[in-house]
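With one protein chain removed, the remaining protein chains of the complex are shown where they sit.
Labels A, B and C are assigned to the chains in the order they are written; within every chain, residues are numbered from 1.
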Amino acid sequence: MQEKPSQPKPNSEEDIRIGVYVCHCGLNIAGSVNAEEVARFAATLPHVVVSKDNRYICSDQGQELIKSDIQEHKLNRVVVASCSPRLHEPTFRRACEEAGLNKYLFEMANIREQCSWVHLYEKEKATEKAKDLVRMAVAKAALLEPEEESEVPIIKKAMVIGGGVAGIQAALDLADTGYQVYLVEKEPSIGGRMAQLDKTFPTMDCSICILAPKMSDAGRHPNIELLTNSEVTEVKGYIGNFRVKVLKKPRHVTEECTACGDCARVCPITTPNEFDVGLATRRAIYTPFAQAVPSTYIIDRNLCLNKENIILCDKCIKACEARAIDFDMKPETVELEVGTIIVATGADVYDPTSLANYGYGKFPNVITSLEFERLINAGGPSGGNLIRPSDMQIPDTVAFIQCVGSRSDKGHLYCSNVCCMNTIKDSLLIKEHWPDTKIHVFYVDIRAYGKGFEDLYKRAKKEGVIFIRGLPSEIHEDRKINNLWLIGENTLQKELYKVNVGMVILSIGIEPRRDNELVQRLLTLSRNPDGFFMEAHPKLRPVDTPTGGVFLAGCAESPKDIKDSVTQASAAAARAGILMAKGRITAEAITPELIAENCTVCGLCARVCPYNAISVDKERKKTEIIEAACAGCGTCGAECPFDALIMRNFTDEQIYAQIDAATEQDADKKIMAFCCNWCSYAGADFAGVSRMQYPTNVRIIRTMCSGRVAPKFVESAFARGTAAVLVSGCHLGDCHYINANYQTKRRVEKLWKKMERLGLNKDRLQLAWFTAAEGEKFASKIKEMQEIVKNVSEEEIEKSKALLAKALPEKD
Amino acid sequence: MTPENRAALTGKHFMNGDFASAEGAIAAGCGFFAGYPITPATEIAERMARRLPEVGGVYIQMEDELGSMAAVIGASYAGVKSMTATSGPGFSLMQENIGLAAMTETPCVIVDIMRGGPSTGQPTMAGQQDVMQAKWGSHGDYEIIALAPSSVQEMFDLTIEAFNLSEIYRVPVMVLADEIVGHMSERLVIPAPEAINVVNRKRPQASPEEYFPFKPDENLVPPMACFGEGYRFYATGLTHDERGRPRTSSAEAQQKLVQRLCDKIRQNTEKIVKIKETMLEDAEVVVIAYGISSRSALSAVRKARERGIKAGLLRLVTLWPFPDNHISEVATRVRAIVVPEMNCGQLVREVERAAKETPVTFLPKLGGEPHRPMEILKAIRRVHS
Amino acid sequence: MPLRIWRKPLDADKIKIPQAEIHIIKDRCKGCGFCIEFCPREVLETSEELNVRGVHPPKVKDENKCTLCHFCAAVCPDFAIFSIEKDCGGGC
Partner (left out) sequence: MNEELLHPLEGFLREWMMPHIWCEGCGNGIILNCFAKALSELNLDPNKVVVVSGIGCIGRISGYTNTDSYHTTHGRAIAFAIGAKLAKPELKVVVISGDGDLFAIGGNHFIHAARRNIDIPVICANNFNYGMTGGQYAPTTPLDAWTTTTPYGNIEHPFNLVHLAAASGAVYVARWTTLHVRRLTESIKKALQKEGFSFIEVISPCPELYGRYNQMRTSLDMMSWFKEASEVQHHFDPAKAEITRSKIVLGEFVDIEKPSYGRLLREKIAQIQGKMRGGE
């Protein structure tokens, strides 16, 4: 597997030569941290031969500086104190490599997100903390070893989950590039939400007219396999090598179907058609809409009279000349092997029923903007006539109400992005068909931010659409004629209004799909508090997810219009394409190294490994690590009682060194925080990005997963006199290593018991779960722990030092 | 499926009795043979297997004689003259559906080449032991017709006769030949087809609506419709009325049906029966014989006449129905009757019954050899003195 | 699609589902109850009356629910029930 690195390992301390570079990041760091002072301090640390501060060390000349120093001063370790390693570690690692230094000999101190930005007003303390962080980094750096990365081949096939416009676009792009694509769609047809729309803004072209060709392209493309009426049920493996199970639910109609519709004509069972939001009827055997792809009909077995295997009604069978009806079709699970996955699962729309004051579901003439799309559509249930459900008459006055379910504690707090322009588009459509219609638009703000949006807005105003700022507080119905009274305050004129209209259109927002949680679990993604999927980095990796090889497109990531969805889809396809084009991926050298002579083949490691990446053969007394399957969480290393597993780049020694460094000065005032790379460390970064202030006495040690945190680390932190320890990871169930954080939970609970037994205050050890978005939660957790720290007595500290001394690694 | 004349043989031939019977069947218009190989009847099956396809007929070798007889009935109901051929053991198995054929009044011919029984007995030796089984073999009351050929020529002629009778009376007709007649070869003259009298079953005159498949004409025989002719009739082995409706618990229906099944033969006995008389006019002693035995009897009678004894021969061509009246009449004219049979005494009982006071001497013969003329002559002289 | 579907479809009145006319030949019925048990729409129920055989033949509970699938006719061992399309001259 792992041939020894070409570069000679520094074998004794003398050889270690560390260069430290402290970044100002303009004023981002220098604003609250005295970078020069930190650099001067670093120079005093062991093994440090060069220490410099620099305005922008990530800039080209900054990197050049590092490179030339490596040459000139024969540096064999580099430490950069700047932003989060989640942002720039790759940049500097590359620089090192270019200078001939193995990239695993580089270490970072995060003095921006986790220092300067969160301690904006405490310059001294922030500077002290920065020094500590550098001290920790240098201590770890001294123990870094060069590593070789192993390469894993990438399967040159992709899966796109979701067949809306984003999914279709992503699939087409990948297929045209020449990759085999599986396009998995839950519904019987691809097309998604866009298929329901009449026109698209700002260009006002016909939605289905531009979508249908793409749909049939996807249906016909030799490189695309459509799996409609199908759901992903299991995803195993890792970037480049996913093994996916997809459940194909039976259509009960075979490909022989000619879509002639004879079956539907004779089917005696009718139900409201989902596609027309219930405004039209479909049968138990049906096709969702005229342009559906595949065009094959489908039988809704929940409605069909035929249950089990007994055919009670055979009308469709008899009507079908192609003999395409097959009630014996069974669900089948297909297994796919793909290298990359694009999540384009889309979004739901907000159901306004809960907003009682608008009377949706009570007043027939209050409709949603989605129902409007079907009514105004020439192919829709009313043949394109905007009719009032109450009397089928075309109203002479209508009102649009904006932000229904958006930007409000009733519904969702976020803006749904598309509703403003959609309403403007709708109002123009009405004007186009029935110019005399009086149109009111009640809004909070009009957000016409995109290309051509403002023009459309202006046009609407010119056409006489009346825009009134301030949403109605309530709607009353005129029982006789089912007209509607809108009552509210015009917040510009500061006056109350009472408007009578024939029809109200609720401009409903976009919300995350209900099944996002399932998708999240399947692919170990993370979601923001609103419930949309999180990008790996909001700026620099906007379509990547924290899970390698998985990308995002469309409304699954956040509400967006068609153009943005398509743009993002192409981006995701490109990102996936890049991976597959390479054909191989280098696995980070963070997998464990087995020290055979220490291993007793006890099998504990295998038991906790979430990936079954360790095989233990008790007969042949052999433990083996399957590198390709290992994701490097380190849970095994934490579990091994015999130090038989060395977690590369996160070794026990390195972590002990960080602990020692952090606790060198007034440990009894400090919080030692172990953060997992994906959620809690990212959460801490997010706190920094959002400038959330919290006490300066926390010292964060990053591990890939909280599962890496061995109890002995916590104990030695206490043995070193630390006041409080925080162990944190992703929320249970969201672990990026499937379920490794359950081991964390188990271990911490064990530690609490032990502390109780020893008569120590167990509150000093805290366990917390953060998502990458919960910066707020992280900050307040630290504040909360600050109280604990205050109350920890001298004796308590001493007691724990004494009782846990044996936890300290014996120094030779 | 009537045979194409081209395929029917004519003229003089030298062949064995089994083959002759097969040729007779074809000449009579038989289009279907179902059977199961058994000695000494096998040659009939072999001949039919070769000849039927030539005349567009069907030969099928069934899995057993039960099936053979059932198939023969099926073919007959489909409108094709059909037959089977067998010997004792197979004849026993056929009895089940001979009963069905009788009950559903099915025209069909069963050639039984008699061998020595009981059971497997003497497959290759002659016997006349199925005479009573032919009459009483199946359960219940019914009548059949049985003919007893004594020469190769008769194997041909009587097989035709058998088909004609079965068609006329809608009844299974048996050709009871013995192994010797079946296996011996002699001269056979086959007339031109047009010279051969072939009779076909009576067809219904009634419309399908009024047609009752078991409603007899004045001769007690119902006209017969066949499958596929639009009559959509129903036939069952259960006791049934004239329409065919099962009447399983009606005494009246059973009485009416079963009585008629018997009467349609009994009341036509005179029409059916064939007898050959030789030197009977002034005879004081008469030998009554059938099959191969009648040929020994003939030379015995001649020898007796040489010795000045007025002997005569009465050869039964028809065994069933039994010619009671004729035998009684002859009995009144003679002093004694001699009956040679290749069994322990079967038909002799019928003779005794008909002969009343006239003494009847029975000459049994077992073991497969026919009577020698001298044995019969001895008996003649004994009863004459 | 999460939008609650609550309206009567606009075309609800235009959709023509053939109306059924169910015929029961009471005296043929032997009362096995197959037609009642296996009707997918629970159109039938046992009647109170006794037929010539002394069994309770089925009777129609709700003819409007019948979709004319004819399963009752197909599963009846006694040819005692069947349904035909009601001729209502577009009246129903």
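Quick note on the criterion: a contact is a pair of C-beta atoms (placed from the backbone, for glycine too) under 8 Å apart; a residue touches a chain by one contact, two chains touch by 3 or more.
Computed from a prediction, not measured in an experiment: that's the story for all the values here.
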- Task: Considering the entire complex, write down the shown chains that touch the omitted one.
- Result: A, B, C
- Task: For the chain that's not shown, point to the residue among A:314, A:763 or A:796 touching it.
- Result: A:314
- Note on the structure: Absent-chain interface residues of subunit C come out as 21-26, 28, 30-34, 37-38, 55, 60, 71, 73-79, 82, 84
- Touch list for subunit A against the chain that is not drawn: 308-312, 314, 317, 328
- Where subunit B meets the chain that is not shown, the residues are 1, 6-7, 31-32, 34, 53-54, 56, 58, 60, 62-64, 66-68, 70-80, 82, 96-97, 99-100, 104, 226-238, 243, 245-246
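Keep in mind that, in the parts below, only the chains that are shown with their structure count from here on.
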- Linking chains that touch, what shape results: line, ring, star, complete or other? other
- Please identify which chain has its centre, taken as the mean of its CA atoms, farthest from the centre of subunit C. B
- Message: Rounded to a whole Å, what is the gap between the Cα centroids of subunit A and subunit B?
- Response: 99
- Would you mind pulling out the distance in Å between where the CA atoms of subunit A average out and where those of subunit C do? 54
- Residue ranges of subunit A in contact with subunit C within the complex: 268-270, 272-274, 276-281, 305-307, 310, 312-315, 348-349, 351, 353, 361, 364, 368, 370, 381-382, 387, 389, 392, 514
- In the complex, subunit C touches subunit A at residues 1-7, 9-12, 15, 17-18, 38, 40-41, 67-69, 71
